[in-house]
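Of the protein chains in this complex, one is absent; all others appear in place.
Order as written gives the chain letters A, B and C; numbering starts at 1 within each chain.
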Amino acid sequence: MIAAHLPILQIILPLLAAPICVLIRPQKFVWPFVLIVSWATLGLAAMMLNQVLLSGPISYALGGWEAPWGIEYRVDLLNAFVILLVALIGAVVLTYAPESVKREIDGDRQPYFYAAFLLCLTGLLGICITGDAFNVFVFLEISSLSTYGLISLGRDRRALTAAYNYLILGTIGATFILIGIGLMYMMTGTLNMADLASRLQGVNHTRTIQVAFAFLSVGLTLKLALFPLHIWLPNAYTYAPSVVTAFIAATATKVSVYVFLRFVFTIFGADFAFGTMHIDYLLLPLALAGIFVASAVAIYQSNLKRLLAYSSVAQIGYIMLGISFGTITGLTAGIVHLFNHALMKGALFLAVGSIFLRINSVQLDDLSGLGKRLPVTSFAFVLAGLGLIGVPLTVGFISKWYLLLAAIEAGWWPVAVLVLISSLMALVYIWRFVETAYFRPVPDDAPPVSEAPLLMQIPMWLLIALAIGLGVQTSLTAGIAQRAALWLLAGAP
Amino acid sequence: MSNFISDISLQINLVDIVLLTILIVVAVAVIRVRDLFEAVVLLGIFSLLSACIFTTLDAVDVAFTEAAVGAGISTVLFLATLTLTAREEKAQYSHSWSGFIVCTLTGGALIYGTLDMPHFGDPDAPIHQHVAPRYIVESPEEIGVPNMVTSVLASYRGYDTLGETTVIFTAGLTVLLLLRRDRRSHNRIASPPTAETTDRRGSHVMHHAMVLRVMSKLFIPLILLFALYVQFHGDFGPGGGFQAGVIFAAAFVLYALIYGVEAAQRVAPPARVQVFVALGLLLYIGTGLASLFAGGNFLEYKVLAHEASHGEHIGILFIELGVGITVAAVIINTFFYFAGRGRA
Amino acid sequence: MSPTTAIIAACLLPLCGAPLIALLGRRENLRDAVTVLIAVATFATVCTLVPAVTAGARPSVHLIEIFPNLALVFQVEPLGMLFALVASGLWIATSIYAFGYMRGHHEENQTRFFFFFAVAISAALGAAFSGNMLTLFFCYEVLTLSTYPLVTHHRSEEAKAAGRIYMGILLSTSIGFLLLAMIATYHIAGTLAFVPGGILTGRASEWIIGVLLLLYAFGTGKAALMPFHRWLPSAMVAPTPVSALLHAVAVVKTGVFTIVKIVVYIFGIDLLAETGAGTYLTYVACITILGGSLIAMTKDNLKARLAYSTISQLSYIVLGAALANNWGIIGASMHIAMHAFGKITLFFCAGAIMVALHKTEISDMKGIGRQMPFTMGAFLIASLSIIGLPPLGGAWSKWYLVLAGLEAEHYIAVGTLLLSSLLNIAYLMPVAVNAFFYPAPEGSHGRQEAPLACVLPLLFTALGSLILFFYPGPLLDLCRQIGR
Partner (left out) sequence: MSQILGLYNYWIVILLMMAGFYNVIARGNLIKKLIGLNIFQTSVFLLYISMGKVEGGTAPIVAEGMATYSNPLPHVLILTAIVVGIATTSVGLSLVIRIREAYDTIEEDEIQQLDEGP
């Protein structure tokens, strides 16, 4: 039964667990329960990816109503891959969570926190798995609403304004998406993605569909924080609780990128997006501008979380740059970096969480001599940071390789050079941490601290191990990404 | 052109034009007024007018919901927020040119997009040719429910509705995360109401409003009854779990407004309400899982009974109940948190 | 031991030894013993490969495929064999020297030092055995990263600044140029394998080959071609054993090794000779040779002078490669070994002087030959080898390089080589001469040599220079096979 209903169990498991969290008494059992659920979700995701690899795309008709009339789940290589990523980060972050949560969130709110976390996870998974355009919107809102709540739990009052601004911009984005879906529906009469894709062929010369495309693109770029629509992101990442930042930074924008890919390539088709709408004319400069502006801003940040947040904006630029080439290699680069960046950023933010747990600050000025005070965590941060720079033998290198190859294949030499220059900017901002941690003396009045507990170390190092291991064993990431890219460009859903 | 401008449609068009014009006036007024209270009331009016338009456009279920939510719940929440924050928008009024340009561009793009749209009301539009015909033609047979909106909502796209219920649950949870007092200060709120705490909410005025108190005692049971009617009659007329939940909650909100939040909380203790928040959603998922165990797909109600349409009835009954429970509980809870939060 | 196991073992021994060294951190003697043991074992392993390679075998190991048609591959060929022998052999000497130096100089964090040292050697060996450009690039970068903690060992402001320059130049050139060149090559040729005769023949226009060579040459920042040489002098803030091994052997030699390797196996010397695409590189090399020497003359700090001398000498090798004929390749590869022995001796001596007399400036070193006769004797020998005078090893490599210049009819290169020898005399000889021909400084009391652990290795390496003159045969055999 599990095999046949794999797609729905993937979503229902965390969804079912969320209300149960609220009911569990005594509350100390909530976390173990959530933990089991999250790892089971990961297991399902792995099974599903395996099934897709073995026997091709899976379709699941919800309510037993076949596709254009009912809602369909459609799992192909691309979304199985993204689902695995989201489930993996979810499980890892939840394993890491309890100490950090105890520190940053009031005791009696914790069960609700975990419930909201699970809802966020459900929302993200739901977005990825569905084959129905409107269903995307519904699950987008589930993840967004829970994210607003999770962000607002930060200790700093600025967490509240960050959450509010995200709510306003996120809702504008979602409403734009709603308008886009509405216009598409209007011209085709269907909401099913595959059905949309085939029916749009006949009407995609119409101005209505062009506008629908524009609105969807704008709405999604807002959600995925492409420069200059990234303004909600830095504050949200900076002031959210550590665990939330780690989870959201690694997954939320990535899922939006996935939706973007799905809409642009599967539904509208590359010919329409690139041939008619010339989306690359807009995407490429914006991605490059985002990479440079955000990297430059990151260099001057004094708050480590903020620094990483701007770095995220830059990294999203890389992903979108790859996509903007519209070639197989370019898409491979985008998809592979989507996965790789999630691993690295997840690890980095988990390290930051451990630092905050012990030092109670993430201001660079307070981290002098951290290499001596928290050697293991500092080293972890540096390792993950190297990945961000794109040093060989890390996943970052794999992404950069494909991106450069794509640029050169497309004949965009100057772009390749710009990408390389920008990775040096990453070197600068990561090195600010290195020099603070290893070259500044430990302040005299600094109290002795011990490393974060093992339960936090293990998940962090797991991500780092993946960020290095998958930089060598690339068939899992780049191999799948390449196949997914081929499918996307072939236009077949 | 003469095809579809008949006398009747012209009449509807006229009603339409008038309503839409008023809507524009209201929308512009909302932008212009400085007093937030006025703005909120205008927003309520906007919702109510939209509900009217929905009715003229045959969307009775939507109209019902918009009236209950937009004009009702949303206004109550806005007003509750106003009492906790500030009533006036800041004095200086500055026109934002950048905002104006963005809006003009966005609006311009949309209008450009309308140029190739099928005309309003055109029965040949693609939207009426594909997918929907099955709902209209076959759903009364397949599902056995006259209200096609209910069929689509609860069965064909029942999964969207599960998502919708989850959204409600998420919102309830998020409000709780945001507005719940941590334990130390929580005790202060939960302490037995003294004269002072009751007075602060302004509810003492209501103590003397004898007429209201008596009338409400009369009305509240009726409202509850109506909620149950809407809940179970959704298959046949407009309405369903969501609307019923809102109305059910409205009874409690009314009670709280007149007798004070503390009194309402004695009737519906927040901890208990929270349990119902979760239970509603669990009921919905449970129904889906039941069909899974009965050998169908998730939410495939057909398998719940020997006869397909009977199964559909059972399934829809349970999921609507789930929706109703969660909606009512979330709204009651949300109201408690909004109203129970004193000025810090 | 089969050749393939030997390859893996040679690369992994130091790498696996590193954690062991870290674990034994508190027990200094044991730690140091283990370090030497690993060094010896590594050298022995490398040596087992020599017969097969000399006989013409090219053992290789295919590891994991990282990109389509591009795997991590290790393959031993003569040039890599030569470099591996030099690097692993001199590691033994350096380890022993380092114990004397680090203890004599009371350095802190010695365990960390030895740990990263071992990692760096591992990376250097990996680079030597690389079977394609990607593998080489990986090892190249690991080497950069693992030597960063060594360069900045003192954690001072000065070390931090030096570290910035070090990382800044090495990473930015390698990521900015080398990676770009690699990806472009991969795009053009569909592979990055090292193939005798090159992989680009007939696939790219002359113009593109010129640009690629430019990117490769300047991308290999470790070769310290001007204007990307700044990292080398600034890295001299590191403890002397680091300067000695890494900046006379492992790091800089990885740089020039990479260039020779690229010239021979990516472009192919025939392609370069035919197209003349490498001509401008000879000029860059000439300028660096002369520029490095001229700057060296102005430096009073001994290590700084040696650093600029290194910059100049490295370009001999680049020049040999750029001349693109067989003599050039033989001269270049021999110079890798010859210069390594000479320069490491000079650095050892500089360190020994620092440990024994706490002197760093050349002007303070008058007459110290009486206090440190062995050290300064070795210094003299090494200087002569660097200058290229018989009967020392340096004479051979310079001889082949001049031959290459003549064959290519590149008389500017020949002139540069000769002029540079004169400059070498001008900046190296005064140190030795002043040491011996001035009376001992006042207040000195007789012999004041550095600890035995310092003196022995430097005598050994000086002797090495001498031996290499008389028995260049095996070396020459290896060099002749390069590119075949």
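Going forward, a contact is a pair of C-beta atoms (placed from the backbone, for glycine too) under 8 Å apart; a residue touches a chain by one contact, two chains touch by 3 or more.
Since we're looking at a predicted model, the values are computed, not measured.
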>> List the neighbours, among the chains on screen, of the chain that has been left out.
In response: A, B
>> If I consider the whole complex, including the chain that's not displayed, which of B:G163, B:G260 or B:G288 touches that chain?
In response: B:G163
> Looking at A:Y164, A:F292 or A:F379, which makes contact with the chain not pictured?
Replying inline: A:Y164
> Please identify, in ascending order, the residues of chain B that touch the omitted chain?
Replying inline: 1, 4-6, 8-9, 13, 16-17, 20-21, 23-24, 27-28, 30-31, 36, 39-40, 43, 46-47, 50, 53-54, 57-62, 65-66, 69-70, 73-74, 77-78, 80-82, 84-86, 89-90, 95-96, 98-100, 102-104, 106-107, 110-111, 114-115, 117-123, 125, 127-128, 131-132, 135-136, 140, 146-149, 151-153, 157, 160-161, 163-164, 167-168, 170-171, 174-175, 178-179, 236-238, 242, 334, 337-338, 341, 344
>> I need the residue numbers on chain A that touch the omitted chain, in ascending order.
In response: 134, 137-138, 141, 145, 148-149, 152, 157-158, 160-161, 163-164, 167-168, 171-172, 174-175, 178-179, 182, 185-186, 191
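The definition used in the following text is that only the chains that are shown with their structure count from here on.
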>> How are the chains arranged in terms of who touches whom: line, ring, star, complete or other?
In response: line
> So which chain ends up closest to the centre of the protein, judged by Cα positions averaged per chain?
Replying inline: A
> When the centre of a chain is set as the mean of its C-alpha atoms, what distance in Å lies between chain A and chain B?
Replying inline: 31
>> Distance between chain A and chain C based on Cα centroids, please, to the nearest Å.
In response: 44
>> Need the CA-centroid distance for the pair chain B / chain C, whole Å please.
In response: 75
> What are the residue numbers in chain A that touch two or more other chains?
Replying inline: none
>> For the complex, give me every residue of chain A touching chain B.
In response: 1, 5, 8, 12, 15-16, 18-20, 22-23, 60-65, 68-71, 106-109, 112-113, 115-116, 119, 122-123, 126, 132, 134-135, 138-139, 141-142, 145-146, 148-150, 152-153, 179, 183, 185-191, 199, 203, 206-212, 214-215
>> Quick check: in the complex, which residue numbers of chain B touch chain A?
In response: 109-110, 112-118, 125-132, 134-135, 155-160, 163-164, 166-167, 169-171, 173-174, 176-178, 180, 182-183, 186, 274-275, 277-279, 281-282, 285, 288-289, 292, 296-303
> Which of the residues in chain C end up touching chain A in this complex?
Replying inline: 64-67, 72, 137-138, 141-142, 145, 152, 155, 157, 159-160, 163-164, 167-168, 171-172, 175-176, 179-180, 183-184, 186-187
